[in-house]
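For this view, one protein chain was removed and the others were kept in their places.
Our next item is chain A:
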Amino acid sequence: MTAAGSLAPPESGTGRPPSVVAVFVRLKLAVLRNGLRQSRGRTIGWSLGVAMSLAYALAMGSGMVALRGNQYAPVAAVTVALVLGLGWAVMPLFFFGGDDTLDPTRLTMLPLRPRPLITALLTSSLIGVGPLFTVLVSTGAVVAVAHSASAVVVAAAAVALLLVTCVALSRAVAAANTRLLTSRRGRDLALLSGLVVAVGAQLLNLGANALSSDRGLHKLTSLTGVLRWIPPAPAIDAVRSASRGAYGLVGLQLVYGVVVLALVLLWWHRSLVRLMVAPDASTIQAAPAKSAAAERKASAQGRAGQTRGLTAVLPRRLVAGRTAPVMERQFRYLWRDPRSRATLATALAVGLLLPLVAVVQHGSIYQCLWAGGLLGVQMYNQFGMDSSAFWTVVATVATRQDAARELRGRALTLGVIAVPYTVVVTTGAALLLGRSAALPETLGLSLAFLGALIGTGAYASVRFPYAVPQDNPFANAAPGQGGLVALNVLGGTLSSAALSLPVLVLTIALHVTGHHALLWTVLPAGALYGLAVAALGLRWTAPRLLDRLPEILAVVART
């Protein structure tokens, strides 16, 4: 191996050291294996994920094979190649934290030269589900356009070239962005990227739907001339060229693909060299001149932040004691903590989206219950979101009153957002649907449901807390606690729905008995009922919170 020479002088020790490539391949396999060994739930989850993605790859691959002979097969093959390349390029930006072997800074202290390192990293990157997925899908794509013996030969080369280019591109992007991705801001961004992925998946879905019609593919065909020259598509398009006998074009496209690969490798090489010789500047303190300016700006912000804002508007008795500081902290967290922000943004967005869908599809106005419901669920597992910082709560809550005020602060934070939001969304949907007559009852039901969720959520937070991992943006519970999450969400929704029954019964009774003129009473009844259930829930929970403080800490600090 070329790598061996640079590792260590061969005359030392007990013979030649193992090649770097073999070491890295074994490292990758060990990391995979150890990841699975952590817990049974994780193993099952991983296996399910792998099975699903492979099934998806097989479906896509065979879908491509089925296109064989179709006039749109070439453009479909080229598009698939482009989507694969794009996916590989953006993947490290979202999943960087998940794979330690992607982080070259972990290797800087080892006596490795960049060139053998690249060979070893590239080889070990070819192991995994992603590469297998890529091979399956791209094989389907080349089969769809290979119509001759020579095309089959080109196809084999094309799949290999596509795979190596994709993997190298992914690694190069990761290496170029390592500094960003390992910093705190980078990790915050990754947390928010969950939203981007969710929205992006929806957009892709829409795009795929649009393209699956003949007209969509026809439109795309007119773009083929451009698309097939965007890397890594040329490799795949070379197969079609071979099928047509245009061997000059085949050569050109393959050489073009190899040149692109070489450029990607060069970029990667340069990033690696820079990473491995330049010190990490993240812990170096900012220059004094800059920090003085930042200081002035920050102190201005600090003063602005000190105006007690919302808590000054609320009645003094309501926000007495620790309630006001707790609320202020909760609001700051909703803005500054990427996980809290992403959760809230998702709840707000989906809570708006579902009533909108109702409007578009002329569905039921009761879809508006989602708006309050999704926000109300945020009351669940309040302390899990604190993680081990919950100890400050433990250290400062000494009386039942403290506990009640702590809970009230958290409930008020949510209520201050959820109540106006529910009112606005429900009113808007009712007006757009032309069902303003149904507004009072819907709103009354919504508020009752919201109140029930806040009341039961407070209790569940105390009785059934679970740890929220702080490092993994996509897991919402530490391993082994999936059951608790389900219990929280399902049990919470069901019990809150049951608690809202009186208001629902009132609504139905008024409808059935024909007292439509009295339906407006559901609004005040629901609002008062929701308020009462929430207040009772908090009151009932407060002494239990005081009793269970150390137990909750023991659970939520387990991350």
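Criterion: a residue touches a chain if its C-beta (ideal position, glycine included) is under 8 Å from a C-beta of that chain, and two chains touch if they have at least 3 such contacts; residues count from 1.
One rule holds in what follows: contacts and distances are computed from a predicted model.
Engineer: Name the absent chain by its UniProt protein name; which of "NADH-quinone oxidoreductase subunit N", "3-ketoacyl-CoA thiolase", "Intradiol ring-cleavage dioxygenase" or "ABC transporter ATP-binding protein" is it?
Structural biologist: Protein name of the absent chain (UniProt record): "ABC transporter ATP-binding protein".
Engineer: Among A:L310, A:L528 or A:A557, choose the residue that contacts the chain missing from this document, as touch is defined above.
Structural biologist: Of the listed residues, the one touching the omitted chain is A:A557.
Engineer: Out of A:R228, A:R322 or A:R408, point to the residue that touches the absent chain in the complete complex.
Structural biologist: A:R322
Engineer: If the missing chain were put back, which residues of chain A would it touch?
Structural biologist: Residues touching the hidden chain, for chain A, are 12, 184, 283, 291, 295, 298-299, 301-302, 305-306, 321-322, 324-326, 328-329, 332-333, 336-337, 386-389, 391-399, 547, 549-551, 553-554, 557.
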